[in-house]
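Written below as structure tokens is the structure these notes are about.
Missing here: one protein chain of the complex. Every other protein chain is in place.
Chains here go by letter, A and B, matching the order in which they are written, and residues are numbered from 1 within each.
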Amino acid sequence: MIRIFGYSLEKKPTTSPIMEFVAVLIALLIAFGVSALLIASAGANVAEAFRSLLRGSFGSRSAIAETIIQGTPLILTGLAVTVAFRGQLWNIGAEGQFFAGAMASYLVATSLPELSRVPMVLTIFLAALIAGGVLGAIPAILKVRFGASEVIVTVMLNFVVLFFLSYLLSGPWQDPMSAFLQTSRITETARVSRIITGTRIHIGIIIALISVVVVWFLLFKTTLGYEIRAYGINPIASKYKGIPPLRTIVLTLAISGAIAALAGAGEVVGLHGRLRLDISTGFGFTGIIVALLGRLHPFLVVAAALFMGALWNGSLAMQITTGVPIALAYVIRGVVLVALLAAETLTHYRIRRVCDE
Amino acid sequence: MNNFFQTTIIVGLFASTIRIATPFLFASIGELVTERSGVLNLGIEGILQIGALVGFLITFRTGSHWLGVFGAGFSGIVLGIFMGWMVTTLKLNQTVSGLALNLLAGGIAFYWFRVVFADVGAENLPNLRIFQTARFPILSDIPYIGTIFFRQQWLTYLAFLSVPVVSYFLYRTRVGLQLRCTGENPRAVDMKGLSVAKHQYGALAFGGFMAGVGGSFLTLASSGMFIPEIQAGRGWIAIALVIFGNWIPWRILVVALFFGLIEAVQLTLQALNANVPHQLLLALPYLLTIIALCTAAGRSRSPLHLGLPYKRE
Partner (left out) sequence: MVTKKTWVILLLVLLFGMILTACAPQVEEPVVEEPVVEEVPEVEEPVAEELPTEVRFGVIFISPVEEPWNTAWMQAYNRVVEDPPLGLEVSMTYTENVAPPDAERVLREYAESGNYDILWAHSAFGEAVEVLAPQFPDIAWIYAGSGNEPIGDNAYFADVFIHEPAYLAGMIAGSLTETNKLGAVAAFPFPNVNGPVNAFYDGAKSVNPDIDMSVTYIESWFDPVSGREAATAQIATGVDIIYAERFGPFEAAQEAGILAFGHFLDQHSMAPDVVVASPMALWDANIRNIIQVWWDYTVNGVPYDAPMERIIFSFVEGGSQLSPYHGFADVIPQEVQDMVEETRQQILSGELEIPLRTEAFEQ
């Protein structure tokens, strides 16, 4: 038990699911209470703001579709982070791996234009898997061979990948028609967008849901998954048990990178149809939040990703309807996130006043 | 190009190295102390931004740069304690808490700036005169050496001074020893009747203070203006430098200077119209950091209990 300023935090003997749900509700209520104060202080109509928050996230068929679209890359980056973190390997490089996948998909789409749609799309996602896998394996190999921390290497590689992409976009890959920092549009056979009429939902969500099942199977039903989790729980013990860390580390980070790369490929093939420097709104970093909100479980990651997508889109709608600065939407996202995180503790612990010190 | 210019280029290069390293050094030394207590604070990026804003606002209003620096440091302490509340009191996952802090602090900084300067966008960006550089009698006038070492910002000297101070604190004082123990073996600290939480709160407050001051360097000693996301990824580099520096103050000083040097070389090569893709030059500091990390010296040993919440039982 820890004591701070006369309060103590104790683990409760049991937690009931109802209590957990109530805690989440309370957390969300507190978050929305704080948000309401902020919105009111910005001079906007609070009720209108919350109505538009809901409308923008789930209020209509197109809003739900947009929430799914926003959640799609987050499911994949969240899964990528989940795999790595399960093995206690801190992959902060999902952002760079996202772009590796995007670059690979553009490369395939332009260099093999004669392929018909199905082989084309399969090749694209295969190429993305390889590109992300290779980029993910680099920090793994450096970690095993030289003891280099994967945290630094992945953070640094994020920067390197973006500079490399910028080089490609301002030179060899630049769209000759527009002189913009973007490629020209990829061929129509490489595009699988708007798979549900009237929405922008694209192939990415199918890839994401397949990946969810695959990752679940990998983590919980295969020997490799067991090795990853065992290494994550106790690296030293698993070494003695004969699980070679080299293989586990490289495979874990390569798989993680490959999944993050799928997100990039999905955005290019499904949403943008071309490669640009700014097709990510920090999906790689938000993926870390998604993975941890989803308790590093593939199925929960889906829920967490959709929740983040809903929050993102809802706050955008709120900003537009009320006319408050967009920065307020960012603050509200942060407040909701912190409250949701805090809810976990409150379900497992209780805070008690301690009289005797 | 004649000889005179060559010399000024080299002198300028080293002077830039020290200046560029300064904000990294502040944030990294702070983060070092935090991580030594067993807490990984990934929220540095957000604290830098808040520090940059608070420093700017206070100086803009009062005209006093030092008041701005202290305000920035104080705002860093507040955010550090908030981080402590999340990871020490609530025992939330440290990685996600740090990222949440970034998101929240980034939003607050952006919003706060909008509220204070409602007309920005219709008028020129508000800016202020940055700190005067230091001038020492005699020393500043030594050729070359004077320009490199004795005409820097006062904040730069503070950043460098923090290295021996923190080193002394960690290795030569009782509290420093307890702090390091907290990061290595919190159970032992707890068994001795010392509070793990208090040490971690203290370390986070110090780390926040340093990052806040580092943020104010960006607005008060470097650019003279605030814009959203002014820290531009520097918080991530600072965290990487702590690991690269193997959690040892002196090595962090060396790697921060190394990073600053590569950055300065990159800028100088661009200024000389070097015939290389500038993106390659810009990626150089990051690539070289990876390579340097792989050399024998890169083998790192983190505090054993880093990133794990301490729970009794």
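We take it that a contact is a pair of C-beta atoms (placed from the backbone, for glycine too) under 8 Å apart; a residue touches a chain by one contact, two chains touch by 3 or more.
A quick note: this is a predicted structure, and the numbers were derived from the prediction, not measured.
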item	value
Contacts of the hidden chain among displayed chains	A, B
Which residue of A:G56, A:G96 or A:G287 touches the chain not shown here	A:G56
Residue touching the undisplayed chain, where the options are A:Q182, A:S211 or A:T248	A:Q182
Contacts of chain A with the absent chain, listed as residue ranges	15, 17, 20-21, 24, 56, 58, 60-62, 64, 66, 70, 163, 166, 170, 175, 177-182, 198, 200, 267, 271-273, 276, 278-281, 292-295, 297, 299-300, 302-304, 306-307, 310, 313, 316-317, 319-321, 323, 325-326, 340-341, 343-344, 347
Touch list for chain B against the chain that is not drawn	5, 8-9, 11-13, 16, 19-20, 23, 92-93, 96, 110, 120-125, 127, 129-130, 133, 218, 222-225, 227-230, 232, 234, 263-264, 267-268, 270-273, 278-279, 282
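Note that in this section only the chains that are shown with their structure count from here on.
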item	value
Averaged-CA centre spacing for the pair chain B and chain A, given as whole angstrom	27
Residue ranges of chain A touching chain B (in the complex, touch as defined)	1-4, 9, 11, 42, 85, 90, 92, 142, 145-149, 151-153, 155-157, 159-160, 163-164, 166-167, 170-171, 285, 288-289, 292-293, 325, 327-335, 337-338, 341-342, 344-346, 349
Chain B to chain A touching residues, read off their complex	86, 88-93, 95-97, 99-100, 103-108, 110-111, 113-115, 195-198, 201, 228, 233, 236-237, 239-240, 243-244, 277, 279-280, 282-283, 286-287, 289-290, 293-295, 298-300, 302, 311-313
